[in-house]
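As you look at this complex, bear in mind that one protein chain is not there, while each of the others sits in place.
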Amino acid sequence: MSTLVAVLRRAGFYLLALWAAVTVNFVVPRLMPGDPATALVGRLQGKLDAAALEALRTSFGLSDAPWWRQYLDYLGAVARGDLGVSIAFFPAPVTEVVGGALAWTVLLAGTATLLSFVIGSALGVLVAWRRSGRLDAWLPPLLVLLGAFPYFWLAMLAVHVLGFELGWFPVRHAYDASVSPGWTWAFLASAVRHAVLPALTLVVATVGSWTLGMRSVALGVLGEPWLDHAHARGLPPSRIAWAYVARNALLPQLAGFGMALGYVLGGALLTEVVFAWPGTGHLMLQAVRAQDQALLQGLFLAVSVGVIGANALVDGLTAWLDPRVRRAA
Amino acid sequence: MSRTLRLGLTLVGAIVLLAVVGPALVGDPDALVARPLEPPSAAHWLGTTGQGQDVLAQLVWGARTTLRVSVLAGAAMVGLGALVGVAGGYLRGGADRVGSLLTQLFLVLPGLPLMVVVAAWLPPGPSTIAVVLALTGWAWNARVLRAATLALRERDFVRAAELAGEPGWRVVALELGPHLLPLLGAALVGATVYALGAQVGLEFLGLGDLDAVTWGTSLYWASNDAALLTGSWWTFVPTGVLVALTGSGLTLIQMGLDELAHPRLRAVREAEARTGRRWTGVTPVLERPRD
Partner (left out) sequence: MRPVAALALLVAGCGPATSPPPDGTLVIAAEQVPTWVRNFHPYALSHHARWPTRVAIYEPLAIHTPRGDRWEPVLATAWAWEDERTLRLELREGVLWSDGTPFGAADVVGSLELLRDHPGLDRDGLWRVVEGVRARGPFEVEVRLGHPHLPLLGDLLELPIVQPARWRAFDDPVAQANPDPVGTGPFTEVLRFEDQLFELGPNPHAWRPSPVQRLRFPALGSNEQMLLALVQGQVDWSGIYVPAVDRTWDGRDPAHHHHDFPPLGGMVLLVPAAHRAPTDDPRVRKALSLALDRSRVLEVAASGYAELPHPTGLPPVFAGWGEGLPGCDWIDHDPARAGALLDEAGLTRGEDGWRRLPDGTPWTPELEVVAGWSDWVRAARLVVRDLRAVGIDARLRAWDFGAWYDRVPRGLADLAIGWSVVEDDPWSWLGDQLSSRTLEPVGEPASSNWQRVADPEADAALATFASSREPTVRREAFARVHARLCALAPSVPLYPGPSWGEASSRRFVGWPSADDPYARLSPNGLPEPWIVLGHLRPR
């Protein structure tokens, strides 16, 4: 009974969060000054006949209706899955524009986030286990230093040195122009090859925070008295490290991981810009610059749903991993 | 004091010194002193920018603005977070429910995109960046501080103060405050690191004030002038390294503070120092903290 209440409560929160996110998505782009249709003309440094502009405003879905009317229309449209048409990509529907970019973003940022989390957490357990060793003395500060470089700075250097000067890696796009997307070996190899450098820079820049977080939690776990018990039972140290320490230390880390996973849908904005990656982050910058309200709304919605979904997922995962919670359920 | 903390303090101290004293020693960062993109020379130790300004002067003046904005934004983030978190944790009830909901909502809102949008909307300038960062980054601190406050308020000394009829603000300021201080300090350092990175990133995207001399705008101009393709590394590399040193110095301080707050770890280190040998395997429980 109480579990049911707790679950319902949680679901209620997520619904509320979704509503709030949708509302913020509505408000924020509208706070930007200026009229998107006029700005579009201005941005091209061109001219447009007044009558044509008025007609286009209607086509863009820009209305002068009172804000509450617009808000209700917007809520209704979102519920129907209709995110409007993009102004920058007119007349393409936002769902189409975002949909295309989402796949590439998930591929790059998702893989990089996962890799970073796994590698970082493993390193964290390792340095905590060998605390005060040589590894613990050098690895965390080194990772801190790598993580402290501005991300785009690392990426630009990587593009220039590893990509341009040495020619080891492709420096733009998600696959080579000589192949087309499809389930072919050539395409997959090309896609992997193109993802390596951006993913690598993302991992290098973010792995440190997971390592430090994991190290800190693992150090706490290492102090727990039940570990003495495990030692006393004569369990091998490697089993203690991974099955006991890592597993217990992972739980608090999962919340952060859920967060990071959710943000994946927003795209690694700077990475995508530096590597000309056709993802959502790159699109978002474009949408901001073009004052493309509908596209911004769509992108925000994707990210919000992603974050909320990932949080819900992590809630579930925590319950499954943590025997205490599981038993209570 | 641990090695980590010492290293961090040294790094940050050196950079703060640069930001405070440096500007008096170098010239006007905006002055067009030589031909554009001149390599480092005796006259200009770090060469000139794409406009012909002295890179060293830009770096030093940039340190001042960048650090000031980072600390300001960090403080605003922690302040806002503390307001919501501590008030919620202490008062509980309806106020806490509203505060927590707000916190959770801001946590699930996409931060960077929101920052990009808000930065585009407000008139550009360093203070705008600080406002944007504070608005989008406070929630995490609120969550941490609320949890800490909730734990503290159950403790005997808080109960005692309340029973003695102390008003709420006094309890928070005099009883909770000192206990939250280390946490607030660590949060401030963390928030400053975050603000530094975000600020440099936003400015690099051209969303900052291009007229201001900061590290982020220096990198924007370097990239705009194709620093790497023209081989003008001096406009690009030193700034990035300085950002990295500042960021890692701050993070090391945070780690050092963390170690101070970890009594068991400290005990291990002290034991190691005493015996001169390294513990491997399980942590010996030398003394259980009595709290």
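Think of it as A and B in the order they're written, each chain with its own count starting at 1.
One rule holds in what follows: contacts are C-beta pairs under 8 Å (C-beta built on N, C-alpha and C of every residue); 3 or more make two chains touch, one makes a residue touch a chain.
Predicted, not measured: the structure shown is a model, and the values here were computed from it.
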item: Candidates B:G27, B:G52 or B:P182 - the one touching the absent chain; value: B:G52
item: Option from A:G110, A:G133, A:G163 or A:P237 whose C-beta touches the chain left out; value: A:G163
item: Hidden partner chain, touching residue among A:L200, A:L235, A:A255 or A:A312; value: A:L200
item: Chain not shown, touching residues in chain B; value: 30, 32, 36-37, 50-52, 120-121, 123-124, 206-207, 209-211, 220-221, 223-226, 229-231
item: Residue ranges of chain A at the interface with the undisplayed chain; value: 32-35, 38-52, 54-56, 58-59, 85-92, 96-97, 100-101, 104, 115, 119, 156, 159, 163-164, 167-178, 180-181, 189, 192-193, 196, 200, 203, 272-274, 276, 278, 282-283, 285-286, 289-291
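Following the convention adopted for this analysis, only the chains that are shown with their structure count from here on.
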item: Averaged-CA centre spacing for the pair chain B and chain A, given as whole angstrom; value: 22
item: Touch list for chain A against partner chain B, complex; value: 13, 16-17, 20-21, 24, 28-29, 31-33, 130-133, 137, 140-141, 144-145, 147-153, 156-157, 160, 164, 212, 216, 219-220, 222-223, 225, 227-228, 231, 237, 240, 259, 262-263, 266, 269-270, 273, 284-285, 288-289, 296, 299-300, 303-304, 307-308, 311
item: Chain A partner contacts - residues on chain B that touch it in the complex; value: 3-4, 7, 101, 104-105, 107-114, 116-118, 120-121, 193, 197, 200-201, 204-205, 219, 223, 228-229, 236, 240-241, 243-248, 251-252, 255, 258, 262, 264-265, 268-269, 272, 278-283, 285
